[in-house]
Each structure stands twice: as structure tokens, then as C-alpha cells.
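Note that one protein chain is taken out, while the other chains of the complex remain in position.
Let's turn to chain A:
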Amino acid sequence: MQHKTLLYDGTFEGFLSCVFYVFEYKLKNVTIQNQFVNQSELFSDNETINTDKQKSDRVWKGLKQKASTLSSTKIYYAFLSEQPKVENVLLDYMLYIFNSSEKVDTDFTQPSVLKTSQIAKNVSREKHRMEAFVRFKLTKDNIYFANIEPDFNVLPLIAKHFKSRYADQKWVIYDIRRNYGLFYDLHKLDFINLDFPENFDFSKTSSDFFADEEFEFQKLWKDYFDSTNIKERKNMKLHIRHVPKRYWKYLSEKQPNL
């Protein structure tokens, strides 16, 4: 059978619309792929699938009837990993669930079930780390600003956490890898896109943009961080396992002395 590639717009709804399409036409030999990520397959028949909210809702609702909430959450988390070919792992998982007469969503002997669970766990770990490693800096406009660069697209997952925590301050968390952010204005939460000035350095606290007291608190925090270390127990291997180096550039306590 001719191999078919379904292209979608990168959204979760778009992906679910593809899953709907696979079912509708009982496709066997198929790849689902984000149209903005270039990995064209040779000898493949490409088709662009339009995102259809109604169809994606039907798939999602159907899934929830045949799988636990935890399993459907895992599918969403794994989707946000943006890992190459993750769409097909999820498709296999969903096909397995839909084609079984009993509940099979926790059958960890099935490769797609285990794989989804493992990818979801990686995403969940980074979500948790972002809740920990976001460092807000107070801007001259009285907004607490933070930039992040996570491997996975976890911004949608951390929104609720920060909203319930920082209800009385304005804040922005910006994903500079994916170029979008979250803005809380004391009332509601929105996704935003920002243009940054040419000379904006995400790892520095320039006095052009940030409040004067910001430097003092960063210094207090860094000094606190250094004094709380017990040098007789130094264990850098453990330290790096907890705080992977790729996160260091935006952690104020990891900056050279101010």
C-alpha cells in the first residue's frame, strides 16, 4: 500500500484531527507530521489535514471513555515533547486503545503504552523543573519578567501553577526558543508574542530594562546560595544531576559574581 503522510498545523487539535482522519479512512501505512517541521519522506503521498475542532473533540471524548484521565493526560504531555515521530507513537497507543474491547491503557507490556508513559514522564520532569528554575526579574515597568528555553513545550503546562502562586503581581514568562510567552496582568492570563530590542541579552540584567533593586536582590540570593553550601560535603556530580548545565545560563545564582 502507498505510504501516506498527514501534515497538520502543529496544534494538539490538528494532531487529533489527523487521528480522526486515520480512523475515517482506515489508513494503515501512515505518518503524522507537523507541517512546519521539515522531514519529508521519499515516495510518500502527502496530504494536509485541516484542524477541525469538532473532529478533534470527538476523538478526545472517545479516548476519555476508553482510558483513564491519567492516560489521556500522558498523551497530551507526550505530544508537547515535540520529539520527532512522537505523533506516531501516540497514534499507535490510541489505535491500541480504540481497537480493544476492554480498557488497555495501562498495559505496560505494549511498547506504545510504555513509550508514551516514558516520554510523558520526561515532559513532566521538565515541567516540574521549570516551576523551580524560572527566575523572575523586576522590570522598570513593575512587571516580573522571566525567560526560559525548555527542551519541551511546557509553557501551557506551567500556566496554572504560576497563576495561582503569583496572583498579586504582574508577570511574564517567555519561551525564547519557541518565541511566545505567558502574560498575567493581575486579572487574566494570555499567550503573547514580544519583540525584543536588538541589544536585549537574556542572560544579563541590564539597568536599561530592570529596576535598581533587582541587582540587590540577585546579589542577596547569590550570596545566600553560596553561604548555604557545606564544602566538606561537596558533590558536583549530584549537583549537576539536579541542576543540568543547560539551565545555568538563566539562573541568577549561577551567574559570575555581580
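We adopt the following convention: a contact is a pair of C-beta atoms (placed from the backbone, for glycine too) under 8 Å apart; a residue touches a chain by one contact, two chains touch by 3 or more; residues count from 1.
Throughout what follows, contacts and distances are computed from a predicted model.
Note on the omitted subunit: UniProt lists it as "Radical SAM protein", one of the names in "Anti-sigma-YlaC factor YlaD", "ABC transporter permease", "Radical SAM protein" or "Cytochrome b/b6 domain protein".
Summary of contacts with the chain left out: across A:Lys4, A:Lys55 or A:Arg135, the touching residue is A:Arg135.
Of the candidate positions A:Asp195, A:Asp208 or A:Glu232, contact with the unshown chain belongs to A:Glu232. Panel shows chain A; residues 104, 106-109, 114, 128, 131-138, 144, 146, 161, 164-169, 186, 216-217, 219-221, 223-225, 227-239, 241-243, 251-253 of it touch the chain omitted from the view.
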